[in-house]
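A protein chain is absent from this complex, but the other protein chains hold their places.
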Amino acid sequence: MGRALVTLDLSVDLGRGLILDNPILVASGTFGYGVEYGEVVDVQRIGAICCKGTTLKPRAGNPPPRVTETPAGMLNSIGLQNPGVKGVLERYAPHWAGWQVPVVVNVAGESVDDYVEVARRLEGQPGIAGIELNISCPNVGKGGLQFALDPDGAGAVTAAVRAATDLPLMVKLSPAAPDVRTIARAIADAGADALSATNTLSGMAIDRRRDRPLLGNTYGGLSGPALKPVALRVVYEVAQAVRIPIVGIGGVGSLDDVLDFMAAGAVAVQVGTAVFADPTLPVRLIDELAAHCRAEGLQTHRQLVGCALPARRERPSTKGVEYLP
Amino acid sequence: MGRALVTLDLSVDLGRGLILDNPILVASGTFGYGVEYGEVVDVQRIGAICCKGTTLKPRAGNPPPRVTETPAGMLNSIGLQNPGVKGVLERYAPHWAGWQVPVVVNVAGESVDDYVEVARRLEGQPGIAGIELNISCPNVGKGGLQFALDPDGAGAVTAAVRAATDLPLMVKLSPAAPDVRTIARAIADAGADALSATNTLSGMAIDRRRDRPLLGNTYGGLSGPALKPVALRVVYEVAQAVRIPIVGIGGVGSLDDVLDFMAAGAVAVQVGTAVFADPTLPVRLIDELAAHCRAEGLQTHRQLVGCALPARRERPSTKGVEYLP
Amino acid sequence: MKLLSGELLESRQLLPGQWLQRFHAPWLAGGAQAGQFVHVRTPDYSGLVLRRPFSINTFDRRSGEASIHFRVTGKGTEWLARMRPGDQIEMLGPLGRGFEVDPKSRHVLLVAGGLGMAGVRALADEALADNRQVVLLFGASTAREVYPSSLLPAEVEYVVATDDGSFGHSGRVTDLVGRYEAWADQCFACGPEPMLAAMARLAATRHQRLGVARLAGRGRGRQSPRGSSVARRRAWLQVSMEQNMGCAVGACLGCVIMGTDGPQRVCREGPVFASEEIEWDARW
Partner (left out) sequence: MKLLSGELLESRQLLPGQWLQRFHAPWLAGGAQAGQFVHVRTPDYSGLVLRRPFSINTFDRRSGEASIHFRVTGKGTEWLARMRPGDQIEMLGPLGRGFEVDPKSRHVLLVAGGLGMAGVRALADEALADNRQVVLLFGASTAREVYPSSLLPAEVEYVVATDDGSFGHSGRVTDLVGRYEAWADQCFACGPEPMLAAMARLAATRHQRLGVARLAGRGRGRQSPRGSSVARRRAWLQVSMEQNMGCAVGACLGCVIMGTDGPQRVCREGPVFASEEIEWDARW
């Protein structure tokens, strides 16, 4: 027992030298730049912070309202408000350079060139631990999402960014892809180090007076527990299609959710929406996961990864047989 | 007031003579064949019943477990268990023929020929008020879903069934289509009388022991309140793309939900998952909708349809402007 | 079957994590049969959308009271365990088909594993009321999980097995069946599926072991279709099955398991089945 306590290894290798102390990350857009929650959260303990989506030029984002609640979830249409890559490097990277927690910059764009240029500017900058390519943001008119729904587009943007940077590169999938496995394969083949899955699903809400959509931008991305079954399905499908590490995202709000994503094939998870209700959740999940692993006598949480995948069990038939009544 | 009470018109014309007394339907697969809830629900008051998906040959469906709960929703993988069109006509149509409530037969298949053959057999049978074409069922290996994600496939199956039957024809959309408007247009152009939106989203859950997926069939369809923001978005998009009536489906559980779908462009709604918790809900919603319309001084609920659509208001910009900070 | 609201009269922790709740629900108590279940609503809690099925543990037509006995295993049961006397709980029931006791059966063997006790508990009352002799075999993992005999009628012969041997027989409850299989005219079992499958294997080979000629029974069986009340009554073993449920009234096909005659709805054709009706090693 004493020995197990000492040797428990929760580290995660996301490729190209990006090794996290533990598998609990915070999701892009829900934890700002890591500085905002500092008063209430022990930020340095988190596995990694994915910062708000960063574009080449500053963006003012979408008109309000930008968020609303839905059953067991929420919609957001921030519209990628951010100070641009230059602003991010000036304002936040100096802080990050002194931090223990790695910060992964979430990168968004409307063209392959946009993505490449942002990646190039991040390359070699102190404080930048890696890149998460957001090819799946449903909240901007052009751009993002088209790359996420088409294997060729996804492969092309990944390859271009890969060529432009040696930073660890994680690509974030959309749950809306008709066959997410082909997208994931294209991304892996193009040289991504890891995948994160998933971003939000496009949804909407109606204003209380029912004379207009509630969100200023009409559509918003659905996140939170409501999304979890879909995100879990994506992780499970992708885990059977690629060999690079997968970070699960979507409605993580408890240790059970973490374990579900791991069983489906994720080596780590990101916590997003749940941070709003419970900012200390990510740090608590690290402790709960460690306690769980110890109770189960594991050396590392990685022993849990993929336990529910079909390789380990008999595969059920996928369609009902016909019978004569 | 007295006059309003007399003249309130909740009827819905779904085309080709399928006129419903009121816009509250029950969704396929959640209300069986209309006979199961008879002891607790005043079934004849419902706007219409969409019966369980019917295939050419009988099907045994998927292995258990077939349902589980998820946050504000559920997954099902029934796998289209049904006695086949012959069985449905023998066992249930004779009852339906004597009913006041119209029964719409939900039709599923794996090929265009399957759909056409089922439609042909339903044609002219007493008790069959119309057809709902389920081209979007995510729970069968082959079949269904491929038609729902591709405009050509959706158009082809609709046109073929249209040619085979004069029955009122409603086609049910999948929320998973990358651009659901092109699908909807193809279906409308192919001669469908109405659209219903939406079916479920593919999701999954992990077994409690985390050594396998929870559902016997691995994947299941996500329904219930969790789905509502996505379904509402689909209705809102489709309402701007076609002129045929739309029936909204997805997480309807209260009058507010009904009004939201109507504001987004649905002339009627189907109640599915919510029936399980509250079987009398559909009938109560009819009364609540009537009361609402009277309180608002409306002659018909149809005055509420599409109130939130952009035609009636200024369209917001869809993407954030850039600014210099 | 009716939608009704039951007033919680008493809620107590019977065993660690296990609750016994008594309701005033005259319609339910009045119409229930041993082996039937209720579908309980958990409104506005944590985004739950499905009702939860529970066996009708006991019922008393005169007082209009019925009880359920459940283990807290997730959010639905957690919610239920928080309810307090005076709270109204929405229920749909009684549902499904109960146990079929042959009027001629004098010796009734009940076999329960863990929470399966709740499935057969009412049958003990019913059988005693009909002047039958009742043996109840109960299996639990360990002593602290053993259902207290004080909650059973004194007339019941109660035999306990624990996996770890900390109470009663050391081993599986099914180990105990052999002692009573000759004695019992009928047997009724409720518990985890592996236990029921083991019971079914025992039942299938019982006539060989006992050398009982079953030809007569079989001849009669042919006249009553499998799954009919008559056929069930003639089966030596009836089992109460569990499966995840949507509607609980037969509409959604969510609770279907494979039967020897094709798919069966646990909520409608069951939850009680004759063991021969179940395809124990179903291949779909």
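Here the chain labels run A, B and C in written order, and each chain numbers its own residues starting at 1.
The criterion applied here is as follows: a contact is a pair of C-beta atoms (placed from the backbone, for glycine too) under 8 Å apart; a residue touches a chain by one contact, two chains touch by 3 or more.
Worth saying up front: this structure is predicted, and the values here are computed from it rather than measured.
J.: Write out, one label after another, the shown chains that touch the chain missing from the document.
T.: A, B, C
J.: Check each of C:G47, C:G93 or C:G168 against the chain that is not shown and name the one that touches it.
T.: Going through C:G47, C:G93 or C:G168 one by one, C:G47 is the residue touching the chain not shown.
J.: Out of A:A72, A:V105, A:V269 or A:C293, point to the residue that touches the absent chain in the complete complex.
T.: A:A72
J.: Using the document's definition of touch, tell me which of A:G224, A:P282 or A:G306 contacts the absent chain.
T.: A:G224
J.: List every residue of chain B that touches the chain not included in the displayed model.
T.: Counting only chain B, the missing chain is touched by 71-72, 225, 316-317, 320-321, 323, 325.
J.: Across the whole complex, list the residues on chain C that are touched by the chain not included here.
T.: 44-47
J.: Which chain A residues touch the hidden chain?
T.: 29-33, 36-37, 39-40, 52, 60-69, 71-74, 76, 78, 81, 216, 224-226, 273-280
Heads up, the rule we're going with is that only the chains that are shown with their structure count from here on.
J.: Among the chains, which one keeps its Cα centre farthest from the Cα centre of chain C?
T.: Most distant chain from chain C: A.
J.: So, comparing each chain's Cα centre against the centre of all protein Cα atoms, which one is closest?
T.: B
J.: Averaged over CA atoms, how far is the centre of chain A from the centre of chain C? Could you give it in whole Å?
T.: 45
J.: For chain A and chain B, what's the span in angstrom between their mean Cα positions?
T.: 32
J.: Just how far, in Å, is the C-alpha centre of chain C from the one of chain B?
T.: Here chain B and chain C have centroids separated by 37 Å.
J.: Got the chain A residues that touch at least 2 other chains?
T.: Residues 71-72, 225, 316-317, 320-321, 323, 325.
J.: I need the residues of chain C touching at least two other chains; which ones are they?
T.: 47, 262-263, 284
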